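With one protein chain held back, the other chains of the complex are shown just where they sit.
The chains carry the letters A, B and C, assigned in the order they are written, with residues numbered from 1 in each.
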Amino acid sequence: MTVDTVPSPVRLKAVAGPGQPEPSPALEQLYRGFESELLVPLWTEIGDLMPRHPRSKAVPHLWRWDRLVELASEAGRIVPVGRGGERRAIALANPALGGRPFATPTLWAAIQYLMPGEDAPEHRHSQHAFRFVVEGEGVWTVVNGDPVRMSRGDFLPQAGWNWHSHHNAASAPMAWIDGLDIPFSYYTESQFFEFGRERVSTTEKATPERSRSERLWGHPGLRPLSQPEAPAATPLLAYRWVDTDRALADQLALEDEGHPATLSPGHAAVRFTNPSTGRDVLPTMRTEMHRIRKGASTLVQREVGSSVYQVFEGSGTVKVGEQQWSVKRGDMFVVPSWQPFAARCDADSHGTLDLFRFSDGPIFEALHAHRTQSGELA
Amino acid sequence: MTVDTVPSPVRLKAVAGPGQPEPSPALEQLYRGFESELLVPLWTEIGDLMPRHPRSKAVPHLWRWDRLVELASEAGRIVPVGRGGERRAIALANPALGGRPFATPTLWAAIQYLMPGEDAPEHRHSQHAFRFVVEGEGVWTVVNGDPVRMSRGDFLPQAGWNWHSHHNAASAPMAWIDGLDIPFSYYTESQFFEFGRERVSTTEKATPERSRSERLWGHPGLRPLSQPEAPAATPLLAYRWVDTDRALADQLALEDEGHPATLSPGHAAVRFTNPSTGRDVLPTMRTEMHRIRKGASTLVQREVGSSVYQVFEGSGTVKVGEQQWSVKRGDMFVVPSWQPFAARCDADSHGTLDLFRFSDGPIFEALHAHRTQSGELA
Amino acid sequence: MTVDTVPSPVRLKAVAGPGQPEPSPALEQLYRGFESELLVPLWTEIGDLMPRHPRSKAVPHLWRWDRLVELASEAGRIVPVGRGGERRAIALANPALGGRPFATPTLWAAIQYLMPGEDAPEHRHSQHAFRFVVEGEGVWTVVNGDPVRMSRGDFLPQAGWNWHSHHNAASAPMAWIDGLDIPFSYYTESQFFEFGRERVSTTEKATPERSRSERLWGHPGLRPLSQPEAPAATPLLAYRWVDTDRALADQLALEDEGHPATLSPGHAAVRFTNPSTGRDVLPTMRTEMHRIRKGASTLVQREVGSSVYQVFEGSGTVKVGEQQWSVKRGDMFVVPSWQPFAARCDADSHGTLDLFRFSDGPIFEALHAHRTQSGELA
Partner (left out) sequence: MTVDTVPSPVRLKAVAGPGQPEPSPALEQLYRGFESELLVPLWTEIGDLMPRHPRSKAVPHLWRWDRLVELASEAGRIVPVGRGGERRAIALANPALGGRPFATPTLWAAIQYLMPGEDAPEHRHSQHAFRFVVEGEGVWTVVNGDPVRMSRGDFLPQAGWNWHSHHNAASAPMAWIDGLDIPFSYYTESQFFEFGRERVSTTEKATPERSRSERLWGHPGLRPLSQPEAPAATPLLAYRWVDTDRALADQLALEDEGHPATLSPGHAAVRFTNPSTGRDVLPTMRTEMHRIRKGASTLVQREVGSSVYQVFEGSGTVKVGEQQWSVKRGDMFVVPSWQPFAARCDADSHGTLDLFRFSDGPIFEALHAHRTQSGELA
């Protein structure tokens, strides 16, 4: 069978509009010719393909943490974890992306859930990943044989093509979120995957307080001379909450003392970086923690590329494009490309509003395509 | 209206298979919960999203140049060029990409056609573009006021966000191909577009042999000290056939003299590069010219990312995945991600087989995601 | 007066040897011609200028800390600190470098001494500098208004062209070492210097535990989003002993547990790096801390460029070229270019042998001229 025998998927219809040719029998015949030769003219598509600025197919949307946990917990009861399905991970599906498990056109965001004593089997893939823990503890991720503790507030990057598995060493279930560049590598068709060992060794199921990666790379400004360079992705496998919290608190304290340290009044922020390069932890994903004082707001900002946020602590109001939500611990929402975003911490919030954010920003920076706009937005 | 009132696009069905949970009423209920909350589990999707290696949605396909020219010529007769439609460009639509004007998931390839005396209006866009001229002459592209001649064999890169228009100063129509990263910027939602002046000035419609960009940047290894650095994209607006041809001929001659100069016996190749960095001319697209001696073949190779080829001269046989075609001047074909590719020049070809190629390779190199495999392919 | 009227400094003598012309009256006359025209032939100089490998003009040498402190203390008694002299710094003068204050051809190393209540005035210079504190505390260095505490084991980089002063806020004198690239910038003639304010403000004489730079940049892997990039030199102004010590201890503990973490058995090492790039803290100087277990040795190594070491703690034996010394806390020594170096920690050392090291390595790496050789050296 040759391709010619299948019906062409191209369908063209003469339409009216600026720059469109007048409908005519000749035009109809031309369009039929295009269809049979698998051709599409620019002039009928340009408005969709080349807009004045990004008009995301995705929409702003909010997922409530209590519902995510409730469903994940139910999945924990009836869906086993094992080879083939690989992970009990349940992904956010942006309502405007056709039911695909894509939070945004480039980003995957999921809640993962592991029952006491369970193991998620070892594998590796070219997709970059991370875990972020909004609550709980007791799971260790074993990366190339190095067990990494996961506890509330910890951020664990997982660069592509490293072997990894998870095991719950505690007596309670644990939930966390996974972020990956699955949609990006799916669209660009650059994925590789390999199954690992059926079981990791007993020593790999140890539960140390600190991973070997932290003992080597987790000291500020200090590079271990025995270790090779790691230009593609961070060699540090855990960024602990104690450090993140202190860094954010320091910024607000410096602001109180009159020194420039915040992005705007009351808005502190850190980016998780590869200590061997100072750049983003992963080639395709930017990860940050933001802290907003009680009663303070961020500037309004929009940028090329999309983001996913999870509320780590506190309560507040977030605006994404035309949407606005009251949010609290664990809630997740998406900011599509070029949509304005701002957040405010409630005056009666339990502490500051702490927001974990990840985005596809490094893709655009690497390709010189990044744009950002803040302040008064037209 | 809130998002909740529209029906969820998520549809889940319990299926059998390795790693899949047993169908049961509880599972059904769980899936209904997922649907209502806009959630999709990994375990039903992992095979599609995370294959062992890229399995492109696109398929290999060939477009014959005589048919492309025939239809473009007919469009020249009945479709005017002007503001709104912007260009008389007709794009290749990969048969497996749903009728969209996408040659591959990331690349746009089109034939553009301009009648004698016609102008294509000025605009600029963030998408990167280039022109390649397989035959003809007489059109000048005006880039930021600099008229650039287009003649057979010439390659003209057009980095994003530069003003440009075309005008046909000759007495015959002219066709050429356009390559852009439109699908990539469409999926990643990073496009900006702006209309330019209705008419370019008379002096800009001059028809110089060499553009100003060539007079500044077109001297081998010589940088004009008056010009700023151009890290994002090449400042050289035309790569002339006389240079490309000579470079390829030199490689084959060196091979004849016993020196290492070719990619494999009988296969010479050059990449068009930014003279200010030595890197690809555009952040998202790699462009090359390949020359295969009569009777010689390339190695079989596959790589992450997709390519579009146009035969510039000669005749031969190309294999893409399971497909094989005899090709001649002007024919265009696509090589989807990770599909093996090889070409052979017919023993009775009119000269060597010269192939112009463009790919999305720089995207993957910038993101440390490039992989290539050559020789005996499993 | 023209240059011709001063006697030429060139003096040439015909000598015998391989590649030398035969002495003759004609040669004598030629050499007189060279002298009068300020010319020198390569053939008489090539052995000195182009040796098979670097033959340093500097020699290995050791300075004892007790003598350095004794003389610095005496200087504290009789030499005031103030504008003009700027610092009570006393530099190591390599015995083979003509009495110049150059520890090596590129590096300056000095002991600096400040009496209770004293101030060293504000200035800035293009030379890069750092402080390292082998003992004592009580001095703050104020860098662009940010007071930075100096205590035993702390490393304080001071990139070029930042305003800085020192003040001793304690009731005892304090000594520390300064490292700078003064000889390098002297030979290459690239120095700039500017005097600062006569007095720094009272608020700048505060004595905080942590500097503002540490509060912004001293958190592992966390970049403050409010701060600009710092590609040329580190924005972190203090690397505290508690972190350095822990990083070295972690490496030895990992080695005990069977994991690769040390440079060679019993030899741990960290490099101080710019957290915004992961590279050396200063463009011209590399700084490291090495720890050798009791009874263990480093590998023998030599490299292009020179180093200065200071013993931070413990006792041991070091070999530099043909020299060998027993060393203890505070002792300083130089390793000239391409001279083999090795160190051993005494079996009865008080703890490990901890060595602070600085070198000019980044200069050669930046210029692609770095070479290193270790293990069995010919």
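Here, a residue touches a chain if its C-beta (ideal position, glycine included) is under 8 Å from a C-beta of that chain, and two chains touch if they have at least 3 such contacts.
On a predicted model such as this, the values are computed, not experimentally measured, just so you know.
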{"item": "Among shown chains, those touching the left-out chain", "value": "B, C"}
{"item": "Omitted-chain contact residue, chosen from B:Trp65, B:Phe130, B:Phe272 or B:Phe356", "value": "B:Phe272"}
{"item": "Residue of C:Tyr239, C:Trp338 or C:Phe358 touching the missing chain in the full complex", "value": "C:Trp338"}
{"item": "For chain C, the residues touching the chain missing from this view", "value": "3, 6, 8-11, 17-21, 24, 26-27, 30, 33-34, 37-43, 45-46, 49-59, 61, 63, 67-68, 71, 74-75, 77-80, 82-101, 105-106, 110, 125-127, 160, 182, 184-194, 231-233, 283-284, 304-306, 336-338, 360, 362-364, 366-369, 371"}
{"item": "Hidden partner interface residues of chain B, rising order", "value": "212, 215-226, 234, 236, 239, 243-244, 246-247, 250-251, 253-254, 259-263, 268-278, 281, 288"}
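Everything that follows uses one rule, which is that only the chains that are shown with their structure count from here on.
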{"item": "Pairwise touch network: line, ring, star, complete, or other", "value": "line"}
{"item": "Chain separated most widely from chain B, comparing mean CA positions", "value": "C"}
{"item": "Interface ranked first by C-beta contact pairs", "value": "A-B"}
{"item": "Mean-CA-position distance for chain C and chain A (Å)", "value": "44"}
{"item": "Distance from chain B to chain A - Cα centre to Cα centre, in angstrom", "value": "29"}
{"item": "Centre distance in Å when chain B and chain C are each reduced to the mean of their C-alpha atoms", "value": "52"}
{"item": "Multi-partner residues of chain A (at least 2 other chains)", "value": "none"}
